[in-house]
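Note sheet for the following structure.
Only a single protein chain was left out; the remaining protein chains are all shown in position.
Moving on, here comes subunit A:
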Amino acid sequence: MRALTLHLKILITILLVLGVSITAYQIFVIGIPVTEDATDDLWNIDAKVEFVANAKDPVKIQMFVPPLNRDYVSLNESFISNNYGVSVNRVDGNRKVTWSARRVSGKQTLYYRLVLTKRYSGDKTKVKGPVFRDSIAVDGPEKIAAEALLAPIRQHSADVETFISETIKRVNNLNDDNVKLLLAGDPSTPHKAQIIELLLSIAHVPMERVHTIRLVADQPQNPELWLRSFNGNDWLYFNPESGEQGLPSDRLLWWIGDEPLVTMDGGKKANVTFSLNNSEMNAIRLAKLTDENTDANFLEYSLYGLPLQTQQTFMIMVMIPIGVLVILVLRNLIGLQTLGTFTPVLIALAFRETQLEFGIILFTVITALGLMLRSYLEHLKLQMLPRLSVVLTFVVILIAAISLFSHKLGLERGLSVALFPMVILTMTIERLSITWEERGGGHAMKVAIGTLFAATLAYLVMSVPELVYFVFTFPAVLLILVAFMLAMGRYRGYRLTELVRFKAFLKADS
């Protein structure tokens, strides 16, 4: 016995030392951050190009893609197109992708996908731009209208910036007769931009069209037109509709100039739709992606070396021991009674899918209904396997019904149920009903509440983001956990509930 204890002590010490030193090495020597402080927004932009190819002609389709020179870093860019040749080239500060194919026909779909994140570098590169331009020639009534508009603009402005915003304001005043004449009944944004350009050119102020995409998730959108002008130091951006100055930070510059987004030969009905979604990524993974060829080697043999999908699975997996630890403490130190040993952990995992409140309600409702069915089946005296199968099928039907109901009621939450592990629910019902019969309803209730409580606590602990990050980044922590569990394996002290249970002794004395 003593040899065994010594053996255990040595084992615990080895595990502790190993766990602590590996973690310390990671923190102090490699310098991995202890908390996941900087998470960055990661944007996933899909541009879907659809068109109908002519049957005979070779197809060539060109589309602008973001030049990505200043505020954004591209993490990944892909052109998804079967049978098409792809080439990307830079023209006048723009980037253009050219897809070409000799013989295609019918409806065609091409994808351009870009994953990017904001750049947080402080140093700004010097920019250059034109400060003078020739006037666009106009005559007749348009010339008079333009002059008439320019006179008050000149009066109300002090520099290029105010001049441009004043011009935009004037052009947007649709009640002005001069504006009416110039717009000629077409008050669309591109047309307004054209008039603004005309007016500015007369004053020799250069102007460029800028087409932007808003970084907003899950909203269909079209490129938004902005105007910009160079004031000698920097580009000034203007909204052609409102005259508002300065590009909002969520705008991504897609292309510059007057050309349309897509030009094509050998096809028709070209149409581009954008879809965006964003995700968060912690600093470590971002560092690995952005500096692929720098010394991010230290991450090569951590869990961050795994593919992204697998990483997410592991993030859940490494938390399971933590959940088990919670159950261990609740059962052996506190003395809480739960159904089975790991059932609460499994339920906690199920809560991940349903969220907590909804999960608890769902668990309670389904278990209560399942227990009713189970007590009815009891009268039929069925064997175990058929009985379990009936309960499981009933649970599936219940879940389907709940999903349908909540969907009809517009509660999308209900749909998450579909993945709520049915087998866990079935086993819970079965065990609970056995407990009910053997030890009475009160005890079954106590056990059920204990299980739910343990599951909730395990879920809460398992979903602390700091903890998830810590365990995932420093998996050696699990060794420390094992050491603690080993020590618990020989814990002989009282459970908290036993102190209450045996109170009768102390009363007898006093």
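Heads up, the rule we're going with is that a contact is a pair of C-beta atoms (placed from the backbone, for glycine too) under 8 Å apart; a residue touches a chain by one contact, two chains touch by 3 or more; residues count from 1.
Everything that follows uses one rule, which is that contacts and distances are computed from a predicted model.
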Protein name, per the UniProt record, of whichever chain is missing from view ("Acyl-CoA carboxylase subunit beta", "Stage III sporulation protein AD", "Alpha-L-glutamate ligase-like protein" or "Urea ABC transporter permease subunit UrtC"): "Alpha-L-glutamate ligase-like protein"
Residue, one of A:Tyr25, A:Phe405 or A:Tyr491, that touches the chain absent here: A:Tyr491
Which of A:Pro33, A:Gly257, A:Gly335 or A:Pro475 contacts the chain that the document leaves out: A:Gly335
Contacting the left-out chain in the complete assembly, out of A:Val29, A:Met384 or A:Leu409: A:Met384
Interface with the unshown chain - residue positions in subunit A: 1, 332, 335, 381, 383-384, 437-440, 443, 489-496, 498-499, 501-508
